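For this view, one protein chain was removed and the others were kept in their places.
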Amino acid sequence: MFDMISPQLVFGQLLIGLINGSFYAMLSMGLAIIFGLMNVVNFAHGAQYMLGAFAAWVLLNYLGVPYWPALFIVPVVVALFGILLERLVLKPLQNLDHLYGLLATYAVALIVEGLVRQRYGSTGLPYGSPIPGGVNLGFMFLPYYRLWVVVFSIVTCLGTWLLIEHTKLGAYLRAANERPDIVESFGINVPRMVTLTYGLGVGLAALSGVLAAPVYQVSPSMGSSIMIVIFAVVVIGGMGSIIGAIATGYMLGILEAMTKIIYPAGASTVIFVFMILALIIRPNGLFAGAGKS
Amino acid sequence: MNIRLLWFVLLAVILIAAPFFTYPVTLMTILCFVIFACSFNLLLGYTGLLCFGHAMFFGGAAYITGYILKTTHISLELALLGGVGAASLLGLLVGWISLRRSGIQFAMITFAIAQFIYFIMLQLPFTGGEDGMQGIPRTKLFGLLDASTSLEFYYVVLAITALSVALFYRIVHSPFGEILKAIRDNEPRVESLGFKPERYKLVAFVLSAGMAGLAGGLKATVYQFATLTDVSFPISSEVILMTLLGGLGTLTGPMVGAGLIILLNDYLSSFGEWALISQGVILLIVIIFFRRGLVGELNALMWKMRTRAGSKGSASTELASGSPGE
Partner (left out) sequence: MNFEKALPAPALGRTVLSVENLSAWYAESKALHGMSFDVREGELLTLIGRNGAGKTTTLRSIMGIVRKRTGSIKFNGDELIGRRVYEVARKGIGYCPEERAIFSSLSVKENLTLPPILQKGGMSDEELFKTFPNLLSRAGSQGTKLSGGEQQMLAIARILRNGSRFLLLDEPSEGLAPVVVKEIAEIILRLKAQGFTIILVEQNLRFARRVADRHVIVEHGKVVDILSTAELEADMDRVQTYLGV
């Protein structure tokens, strides 16, 4: 079996795994940040990611705004919608069982995805690569844009992690994850911090969406199909752990890719098998202790 | 007591006469989802467990029942029992894995396992994959009764539904049911009283899975096909919506919710995405404004009216057993 697998195939698949893993990492990280502080699973995360991709597409095709400005504009705009959502829907629900917040974000996801599908149909829309072409490394062909995706996601994840673990702002967030009431008793406007943190998570999702547009097709269901994996990632990594989300995201992306090489039929289910095993062995998540469980 | 009996009789009359006024298939779909909603209510409303992948039992049993019928032509009730058995077994496995956690994590784990089941069903040959399992025969009930027309089959489904609801009622009003409610309200307390909550939760989970399996198997025989949709997340979320819309924690709420959502889906089926969009809107409105659900709000209203009137001996017209928010 192994002599039929060419290095081209292996490295090609690995690259795909790394790309997928990059998106898994960034999206799970955003979800973990939101969950860590608010204890709400942002079911709208996939829809916000999809909105990011669609916004980039709309900007390009209706306003002629290309990829690079879109990379800055779109996350801010979608984050503003996220902030609106938090103020109007999530804040009033914050004192109830957190499952209501989860279901509310799910409802928003349904509405957003339905509206987008109603307007643009179910088939994917193309988005051209902003840096076409690539470099032939001999053992594989590396498209420039794919390289950009991997580098950008690593930088984003690292940057966010540094922000949270080593800055004053991050200290506020970490403390509020544990005891928001005490942090507020120091005179810090915690409600506003919650709103802005949700906005940050949403902005990260939208940013991932813009990044994803040239890679995957821009389609209304791109959010819900990736959410399934993201949830598995977050459950495995430990629900509020940033490091857990990042590491598990990349790990699962590569695991998926490797399975595709060795046992293609199992590629779509390997993540869930891994999740079930991880839950049996480490019910708190692989990186528990580094965040909420 | 008299008024209650009157409501019962009225309901029975309506249900028996209904297929002469509207499409039997729609009615049968509602009945299947009534059973499904009851199974979900047992878990969420009465034990406090939010399962995010209940479709895996519903759809899984649909496939199993369909497969049994297609390959063996065994009598109907045995095939349904096969579906129930398969769903219960799956419930045991899933419960064993997922009940290690609670709350949101339990919900997420059931979600992920359900997706796993979905992908497995997609790939297994016997399900027919994307095309689905078609041509499921409607065999004779008990090997004797031939109920092949929609009208005749409606009464079969009605009878099964009535039995299921009666069973649900019995479970909820038994000592076992009381312990489940106690676990929902204060699990540590239950443990301190000497009970093992894990065992009760697992039993409830298996019962719920089996009942969901009955609903799924029944649906497969109503439509005579089973598809991937039956085992997909939209079905799981639909039953959550039905329960919330009807009233979390009430007995009849989820059943009412089931009827309403099926009718809504039916009405909006020609409007493309608006069925899902309106489900989202309804869910949002219910969560923000009407958390007690239709039946819950009705109960609360009647409670208020009764305490204001101060009447003591009048018959209770509650739709759910017990006081609001039981």
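Order of writing sets the labels: A and B. Residues in every chain begin at 1.
To be clear about the criterion, contacts are C-beta pairs under 8 Å (C-beta built on N, C-alpha and C of every residue); 3 or more make two chains touch, one makes a residue touch a chain.
Predicted model, so just to flag it, every value in this text is computed and none were measured.
All shown chains touched by the missing chain in the whole complex, by label: A.
Looking at A:Y120, A:F141, A:Y172 or A:Y216, the residue that reaches the missing chain in the full complex is A:Y172.
Interface residues of subunit A with the unshown chain, by the touch rule above, are 168, 171-172, 174-175, 177-179, 181-191.
The rule is short, and it goes like this: only the chains that are shown with their structure count from here on.
Residues 50, 97-98, 100-101, 103-105, 107-109, 111-113, 115-116, 119-120, 122-123, 233, 237, 240, 244, 272-274, 276-277, 279-281, 283-284, 287-288, 291 of subunit B are the ones touching subunit A in the complex.
Put simply, subunit A touches subunit B in their complex at residues 39, 41, 89, 92-93, 96, 98-100, 102-104, 106-111, 113-115, 117-118, 224, 228, 231-232, 234-235, 239, 265, 268-269, 272-273, 275-276, 279-280, 283, 293.
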